[in-house]
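Handing you this structure, nothing more for now.
As you look at this complex, bear in mind that one protein chain is not there, while each of the others sits in place.
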Amino acid sequence: MVIWIVILVLVLVLLWPDRGLYVRWQRRRRLLSRQAIEDALMHLHQRQHERRLASVESVASMLRIGTNDALGLVQRMEAQGLLTATGDGLRLSPDGYHWALQVVRAHRLFERYLADETEVPMEEIHARAHRLEHTLSVADLDRMDAALGHPAFDPQGDPIPTSTGEIPAMTGCSLVDWETARPAQIVHIEDEPPEVYAQIVAAGLGLGMVVTVVEATSTRLVVEADAVEHVLAPVVAANIWVHEAPQAAPGRPVERLTTLTVGEQGRVTALDPMCQGLTRRRFLDLGITPGVLIEPVMQSAFGEPTAYRVRGALIALRREQSDWIWIEAKGKEQ
Amino acid sequence: MAPKPPSGHHCESCALHAHLVQMGIQVDDWDYVVGLAGNPNVGKSTVFNALTGLKQHTGNWPGKTVVRAEGGFEFNGKRYKIIDLPGTYSLLSASVDEEIARDFILFGKPDCTVVVVDATVLERNLNLVLQVLEITDRVVVCLNLMDEARRKGIDVDHRALARDLGVPVVPTAARLGEGLGLLMRTVAEIIEGQTQTTPHRITGNPDLNRAVAELVPLLEAAYPGLPNARWVAMRLLDGDYRIRQALESGELLRLAGAGQSPERKAEEPALSLEVT
Partner (left out) sequence: MNEGQLDNQTMTAPGPATAREILARAEALQRTMDVAFRDKIVESIYTDAEAITSRVVRQQGSRYAHLDQRIDRIVTSKVWGLPLMFVLLAGVFWVTIVGANYPSALLASFLFWVEDHGAALFAGAGLPWWVTGFLWHGVYRGLAWVVSVMLPPMAIFFPIFTILEDLGYLPRVAFNIDHLFKKAGAHGKQALTMSMGLGCNAAGVIACRIIDSPRERLIAILTNNFMPCNGRWPTLIMLATLFVAAAFPPSLAAIAAAGSLVLIVVIGGLMTLLVSALLSRTVLKGEASSFTLELPPYRRPNVLRVLYTSIIDRTLFVLWRAVVMAAPSGGAIWLLSNLQVSGQSLTDWTSGWLNPAGHAVGLDGVILLAYIIAIPANEIVVPTILMAYTSAGRMVEIDNLAQLQHLLVGQHGWTLMTAISLMLFSLLHNPCSTTIWTVYQETKSTRWAVVSGLLPLAIAFLLLFILNQGIRVFGLI
């Protein structure tokens, strides 16, 4: 009797639809093979981008598998019409190129999603997106794209291919080539190599920030951002892309809402472009939109949150949130 | 709030007393469905309780109503089922609450939607009103908390507001039972077609209008009779997952069909949502 129950339970655990071990194992296997193919496609795509050709050996070392396994993989992909093998190396076929672009799209959309809708630290986003990029169908990807508002760039400023495979053009130039004393806005941060990227993140530089090059020599760049000076090595600065900063409203300087003290008043000029996802949507719902008057009314005993009067309602915000809101100070209320 | 207005209080409430039969939750059989929307903490539950005689708890903090409540009342021989939707600031953000409210107003197709607004914070509340007006023209705005507005010296010209919004506006102070009779009469007039509405349309800006104007003809051609093509276009441009799905699955076709028939009374409200 007990034996039968045990066997029944085991069989159920194994064969349960959707959740049974067998189904899971199958799914995992399929995923693994999809992941292998997609990783190989990405590798070929990257190589082509660098105007080099991939080989079975380079595929093997990139995917950390044996040469025999890599050969098998390449042969399978060739049979599927994803690549063509010639004497000098491996080339993507049009189908392969299209698929590769979809993987790039998935990766960058996931990065966008992680940056906007979660609190995953910026330096972990790339690795997480890499794990997730193989999990969605094209239809799901389209939905995610739409839900994110069809973003054109990922959090590092890399263009996200459209569903039809077009790649939005990138503007701007490297910070190294930018002239001194002219305000520039960061539009792209190269996330490879990770060491350099980590340095940029550590310096607190991010997309959308306005920076000014104070001093540029062949060994170092001194960059001012938010009244803080950062010293960057040229190799680091080269990975930061910038374009012309938007002109501040003439006359009054733009500052963060946090700088207002109780009794003063300000007019919102913009929500920081770095503020995305839930927080931005909430701001908009509450009527914190460009042009609105906002006035700190009281501060909590611990120094934050601060309650602001906006459109007649009293809304409490924490410091980092009021940092997202750019205002033009209006001074004391009359 | 007290469901039984004491005699000799407000003339309005006497009339109300004559016509109104509060039905509590016994609403198995109804003629009309009314949705009750509004920002959190605008006294929506108080209005609901006053109409239905139910005593749902109403605390003074936003988001007190966390489960959808249903009740009913009888007015001039017709039975109304009234649904208290979760309080939301907007219908755009796709939080669970907002989705419940949005789905009900759009897909549930209530015979009338009452948007309760706080007269003391009108500007913020209009955000929701203007969104609802894009979805449906069967709207009554309940300008609640008039007592509080008076206390604070805020004077709201409800006639001018009605003119600007293009739908009836009823000033109320639900806590004192003021204005509820008029609210019910107005809802009845909207449902029975005695009041015509010309809902305010979001003015928009050039960029937005250009995009919307391109999509609307496509939607109108594909879904003739769709009552709110402009709003659907805006939601598609915003990447609303649920509306995309409705488009892909053909649910929108059903909506379009329903919008065409002038005789909607016989139709059961297509309500298929569960509060989890």
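Chains here go by letter, A and B, matching the order in which they are written, and residues are numbered from 1 within each.
The rule is simple: a residue touches a chain if its C-beta (ideal position, glycine included) is under 8 Å from a C-beta of that chain, and two chains touch if they have at least 3 such contacts.
Being a predicted model, the structure only gives us computed values, none of them experimental.
Among the residues A:117, A:140, A:226 or A:244, only A:117 touches the chain that is left out of the figure. Residue-level contact of chain A with the missing chain is found at 117-121, 124, 142, 145-146, 149-150, 152, 162-164, 168, 271, 277-287, 289-292, 297-298, 300-305, 307, 309, 311-318, 321. Listed here are the chain B residues that touch the chain not shown: 1-2, 40-41, 55, 57-64, 66-67, 90, 92, 95-97, 120, 122-124, 126-127, 130-131, 148, 151-158, 160-161, 164-165, 175, 200-219, 221-222, 230, 233-234, 236-239, 244, 247-248, 250, 276.
The rule is simple: only the chains that are shown with their structure count from here on.
Between chain A and chain B, the centres computed from C-alpha atoms are 39 Å apart. Contact residues on chain B toward chain A in their complex (touch as defined above): 89-90, 92-93, 120-124, 127, 236, 238-241, 244.
On chain A, the positions that touch chain B within their shared complex are 143, 145-150, 278, 281-282, 284-287, 311-313.
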